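Input: a single structure, listed below in structure tokens.
Every protein chain except one is present and positioned as in the full complex.
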Amino acid sequence: MEPTAKGMDTYTIGKFAVVGGGSTYTPELLDGFIAHQDEIRVETISLYDIHPQRLAIVGGLAQRMFRRAELATRIELHQELAPALEGSSFVLSQIRVGLMAARIIDEKIPLSHGVLGQETVGAGGLANALRTIPESLRIAEEVGRHAPDAWFLNFTNPSSIITQALIQHGGLGKVVGLCNVPINSQRSLANLLGVGEQKLWLDWIGLNHLGWIRDVLVDGRSRISEVLDLLQKSPDEEAHSRFPFELGLFESLQMVPTYYLRYYYTTKQTIQEVLSAGKTRGEVVAEIENELLTRYKDPHLDVKPPELNQRGGALYSEAAFRLMFSLLSDRRDVQILIVRNDGAIPELPADASVEIPCVVGAAGPVPIARGKLPPSTRPLFEAVKTSESLCIEAAVQGSRRLARLSMLANPLVPGYEAAESITDELLQAHRVYLPQFFEKGSV
Amino acid sequence: MEPTAKGMDTYTIGKFAVVGGGSTYTPELLDGFIAHQDEIRVETISLYDIHPQRLAIVGGLAQRMFRRAELATRIELHQELAPALEGSSFVLSQIRVGLMAARIIDEKIPLSHGVLGQETVGAGGLANALRTIPESLRIAEEVGRHAPDAWFLNFTNPSSIITQALIQHGGLGKVVGLCNVPINSQRSLANLLGVGEQKLWLDWIGLNHLGWIRDVLVDGRSRISEVLDLLQKSPDEEAHSRFPFELGLFESLQMVPTYYLRYYYTTKQTIQEVLSAGKTRGEVVAEIENELLTRYKDPHLDVKPPELNQRGGALYSEAAFRLMFSLLSDRRDVQILIVRNDGAIPELPADASVEIPCVVGAAGPVPIARGKLPPSTRPLFEAVKTSESLCIEAAVQGSRRLARLSMLANPLVPGYEAAESITDELLQAHRVYLPQFFEKGSV
Amino acid sequence: MEPTAKGMDTYTIGKFAVVGGGSTYTPELLDGFIAHQDEIRVETISLYDIHPQRLAIVGGLAQRMFRRAELATRIELHQELAPALEGSSFVLSQIRVGLMAARIIDEKIPLSHGVLGQETVGAGGLANALRTIPESLRIAEEVGRHAPDAWFLNFTNPSSIITQALIQHGGLGKVVGLCNVPINSQRSLANLLGVGEQKLWLDWIGLNHLGWIRDVLVDGRSRISEVLDLLQKSPDEEAHSRFPFELGLFESLQMVPTYYLRYYYTTKQTIQEVLSAGKTRGEVVAEIENELLTRYKDPHLDVKPPELNQRGGALYSEAAFRLMFSLLSDRRDVQILIVRNDGAIPELPADASVEIPCVVGAAGPVPIARGKLPPSTRPLFEAVKTSESLCIEAAVQGSRRLARLSMLANPLVPGYEAAESITDELLQAHRVYLPQFFEKGSV
Partner (left out) sequence: MEPTAKGMDTYTIGKFAVVGGGSTYTPELLDGFIAHQDEIRVETISLYDIHPQRLAIVGGLAQRMFRRAELATRIELHQELAPALEGSSFVLSQIRVGLMAARIIDEKIPLSHGVLGQETVGAGGLANALRTIPESLRIAEEVGRHAPDAWFLNFTNPSSIITQALIQHGGLGKVVGLCNVPINSQRSLANLLGVGEQKLWLDWIGLNHLGWIRDVLVDGRSRISEVLDLLQKSPDEEAHSRFPFELGLFESLQMVPTYYLRYYYTTKQTIQEVLSAGKTRGEVVAEIENELLTRYKDPHLDVKPPELNQRGGALYSEAAFRLMFSLLSDRRDVQILIVRNDGAIPELPADASVEIPCVVGAAGPVPIARGKLPPSTRPLFEAVKTSESLCIEAAVQGSRRLARLSMLANPLVPGYEAAESITDELLQAHRVYLPQFFEKGSV
């Protein structure tokens, strides 16, 4: 948390539910509760998961962590959703339908057509969304029934699509999507400029995993030129790996493209990288997860193990705590979140999800008006958002036709033939999770 | 200032220029500098006025006030604009072209046609704007030349129109319009609910002097129903006089209309009030001003005299200091200001001025996206903004035709005949201030 | 019909249903079928009315007229809707809920508050709409059931609101609103310029009974200046009475306002006229209708009697036949009709009804893009359309609150007190037609 929070009140959460509580990420979150105990106390953490083993392992570690921290927080483990949610004031969703096995399929099928497969962007992200939307909507329905006043924090990927599906079809008013890209970008650029993180104001426009930083302000003064220059010349490795783009692109855009834009701006190279890596990221993560779960089982482990950092969720709990603290304290600070657009980006529909700076008070985030999009960003905004919106309709209606159009609209899918083949193969491969596409009469 | 500012740094302003420094309001502002000396120190205050006597009187009082406060602030008096502005980091404009005499004409000519005359709304506001736009643009030009990095704070009425003229034609990037209605409304509703002023979040949408409060949130919870109820039943006189509307209107709107909407919602009564008062507000204020100036002359007076409160600018300096503090400290809190719309209200043009909640950091206010307008507010938004925009074009082009259309568009001007007669009579009466309408070839 | 239709095919309509067939206007329509027999033959005309006497009288005249014309058209009289509609390919609606008695109330209650009462505009128009919307939607539902492929031609007033209610809530795709103001305006201006009616191209923008002619083109050349000049100087009485505005208004607008705008531009005079007339227009028409019905009863009458012209529907059947001929022949000519906006006027919602030039082929009218509205027209467009849209929601939901807001939004209703009183008195007076407003729980 930022320094200004010091000396403020401690807020109490009665019950905090984690859907997908058996995730290997969970200890990161638990560690956050321990680290932020002066700001937020939680009485009960309810971990829900459909995988009993994972749940038991992570649940055990959780109990040991809180015991060591001498906190009275009660840990509940649930395989049924209703009791897990009942009476919660926060629900955090971090599910992965089909686990790593399904993710690896999302990666490999597109790759077999020479097309990028990835968990959140391109064909892989769409496939992931098709599986995850119905389950997310089922969770939202249960939240509406058992914890109607709860804040629903969505970390489930692809967060852009899942958050929009929840906004459009979830029937809940209090939904926010979260991602650690903005907070990491902010920290990285602050380090690059050698100023405190809170001094930076990022003029960020984007969808989740499709963001541009139009300007970097320090004390109200634009530092974008200096940032673009440093991103070329500085020896800061972290910054280079976070913004892996070449000089010409920075100069042409006059903005800082954020990490995931590499899939669009340097498509060939990223496909080449994946192909030459031998393993997909899913395959690597599957191994890491196995090691982590083994580590978590150790009855002597009672802190978040350092190996978790390899998993890739840096500052994920930090982002969650910043948000929760502002919701609890009516803080009204500015955070970059995934929310209902509501005209903030006038070119996009009001009910689209966007990732933009919001003022966060106790009534939730309110987006800041961003004005007209820079022309150079419009094609990607439009293509990705159209692809996402078609994907949601495809999932809700179980329409193969719309799934193909969603794939065709995606900028990483080159042409109709690829769109059709990849869609059909992915639907077939994930058939067990996608019954709505195989019902009689679906088109 | 709010409690959270305590313990923060003191910021220094090198030079602060007041255009219209001979105004009887000025001591309110000076008093603010004295009261807020822990947050903001000013080295030089430069008072500019074209009226030498007023300037001398107010300047004398200023010096006595700062002397008594034991502050080293230097007071400069100027009748030339360039040196007054040179090197300022803030310029506050509070001019009145033609002084009270012109205002009284703005009130009386419409009234002679049975139409409301008032300083900021209706026919009188438009006439005031026609006189004030060219002068405001001249000032902006000089600011661009002599204090190009300064913040331009506009208190000059009608602030909605003047701020928009500055945005569209002033050539300055750093312009903010200010008014004390939002801060007074906030305080009044906080008192009504018995909560601290900073606890309230007003979901305010509006143009200056045309605002609605869609919701009143306390700790994130809607209290609008309770507010509407209290506005009927509470014995709080201040609240009743600030929101002088009847139950049916509150119930129909399901919003709190702010003060100046009485001219639109209860037109007949407000005209009747003015007529039965015998004197116009301008005539009353002229007397108050004379008394104040006499009082200011008193060489023993070295504080803001209590009589100034009758003048009607309650919390005006408070609003200015809140804004300045956030601009200086990069505070990023939410304030209701008059700014470039930029899509915040999607139904209005991007370059229209609107009065809405903004996040205020050192780079200036950024408006919060307000989403679609409630249908019941659209006709007034549209009519008043169209009238304002036509007025600006009329003033800039010196076009009688556009001035008439501006008048015709105004919801307080009933029909074309009134629009034509009132326009023509006002142009004639203020001919000396409006040479552009009387040049050969103007239409 | 225009000369180009000569020599074209004759089209046959199997069944043509008239809802409100007992209207005194009906003989005008019948006369149209006789006059246009070379273009359009109708096998059966089905007259439906809930008033048996009127139906019998008009039905008798109809039979005599067709007999005299030696046409084999069969005339059916119905008091049940289903059989009247069954199998029709055109349904023309011209109902008046509550007949002249209700209209007179619509006129008198507003007038008692000093506010204009009129059949289509202002408070009277809204009251008329509140009564007529539910009945129109009931008819639409029956058309959907019994004549699903029929074109629904709406002449029922207020046509702007009724057509929009049908578009938004009627469930039919083939709805067109019609009015005789555009065709009469076209003819009048053609006469004024001394050119053939078909030579004129009117650049018309509007809602029904709220239209402006931005330009008058002849052979592609703008003649608007000449028209504005002639509207002042020409001795053409018909033109003056059709465009009863003064020079200043023409010069300010640089457009031709159409007839019904007089209620907005010269409000005071029109109220004065109505008050000094002693009788309302409804009272006058009630007398004319009685005389007409007496005349229609005459068993020797077998043509449209000349007295019908006093009733005020000049060229009404002409407009209907032009439309029908283009729908039948896929003609693709341009006609000014009341249709779904669909972006033609970008400032208004897509599903609003607008009155604009459309290309009319067999698939129905498609509006021409009109570009941005002239600023001077925006306040009236916005206020009237908002008032209409709120009226439709009020009628559909039975919401007194929305009815009051609709009244408040209307530019002819000055302030909230008048809006509330007039709404409440009209709802009470028409209580028998408005049960939805008096059900338990309605707000």
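Per-chain numbering from 1; labels A, B and C assigned in written order.
Assume a residue touches a chain if its C-beta (ideal position, glycine included) is under 8 Å from a C-beta of that chain, and two chains touch if they have at least 3 such contacts.
Predicted model, so just to flag it, every value in this text is computed and none were measured.
Listed by label, the shown chains that the missing chain touches in the whole complex are A, C.
Within the complete assembly, A:248 is the residue of A:248, A:306 or A:441 that touches the hidden chain.
When the whole complex is considered, the residue among C:370, C:385, C:400 or C:430 that touches the unshown chain is C:370.
Note on the undisplayed chain: of the listed residues C:68, C:145 or C:199, the one touching it is C:199. Think of the hidden chain as still there; on chain C it touches residues 4, 199, 201, 217, 219-222, 327, 330, 332-334, 341-344, 346, 350, 357, 359, 361-364, 366-372.
Taking the whole complex into account, chain A touches the unshown chain at residues 245-246, 248-249, 251-254, 264-269, 347, 375-376, 378-379, 382-383, 386-387, 389-390, 401, 404-405, 408-409, 411, 414-417, 420.
One rule holds for everything that comes next: only the chains that are shown with their structure count from here on.
When each chain is reduced to the average of its Cα atoms, A sits farthest from chain C.
Rounded to whole angstrom, the centroid-to-centroid distance between chain A and chain B, based on C-alpha atoms, equals 44 Å. Annotation: 55 Å between the Cα-based centres of chain A and chain C.
The set of chain C residues that touch two or more partner chains is empty.
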